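For this view, one protein chain was removed and the others were kept in their places.
Take a look at chain A:
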Amino acid sequence: MTPGLWPPSGPEIVFLLLGLVALGSGVLVVTTKRLVHAALWLVVCFGALAGCYLVLTAEFVAWVQVLIYAGAVVVLLLFGIMLTRAPTGRSEELDSGNWWAAALVALATAGVLVTVVISGFRDAYAPLEPGRGSAGEIGAGIFRTWVLPFEVLSLLLLAALIGAIVISRTDITGRR
């Protein structure tokens, strides 16, 4: 007998608040006129999503999210902003001319996805028991069931690293 949608339970209230933070900072990422602020709002979004993962009892994913996304990916993007001499103040040229078409597409996507998802999962309920996403369990799963994709991913990281180095070298030129 699944509980109704109203009133929301404690974890659901926390999840809704974190979700509002994530949505608000996500909207600010794609609409702000300052480039560096977009990267910083993305950090807020990642942090809110890490909180969402914690509420959903996926602790290991939450900490990996903070470590890798908020800690490494955003730093890389900030380096990119700095190395491409991007405007650091308010800039009017960050939005393309057909942003209204983009807004229409995004609204249509949102409409389709949200209606399909609500009509499909309106009655789904997940009882939250802590411990299902702990580091020990996820680690055991990765190194037993998912060990082959894990090894392939380390090869992929190596390939990406070598590729990035090759692309960045200025002494390797094309055929003349």
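We take it that a contact is a pair of C-beta atoms (placed from the backbone, for glycine too) under 8 Å apart; a residue touches a chain by one contact, two chains touch by 3 or more; residues count from 1.
Quick note on the criterion: contacts and distances are computed from a predicted model.
Engineer: Unshown chain, UniProt name, "Branched-chain amino acids ABC transporter, permease protein", "NADH-quinone oxidoreductase subunit K", "Cytochrome c assembly protein" or "PadR family transcriptional regulator"?
Structural biologist: "NADH-quinone oxidoreductase subunit K"
Engineer: Using the touch rule from the top, list residues of chain A that touch the missing partner.
Structural biologist: Answer for chain A: residues 2, 5, 9, 11-12, 15-16, 19, 22-23, 26-27, 29-30, 35, 38-39, 42, 45-46, 49, 52-53, 55-58, 60-61, 64-65, 68-69, 72-73, 76-77, 79-81, 83-86, 93-99, 101-103, 105-107, 109-110, 113-114, 117-118, 121-122, 124-128, 132-133, 137-138, 141-142, 145-146, 149-150, 153, 156-157, 160-161, 163-165, 167-168, 170 touch the chain left out.
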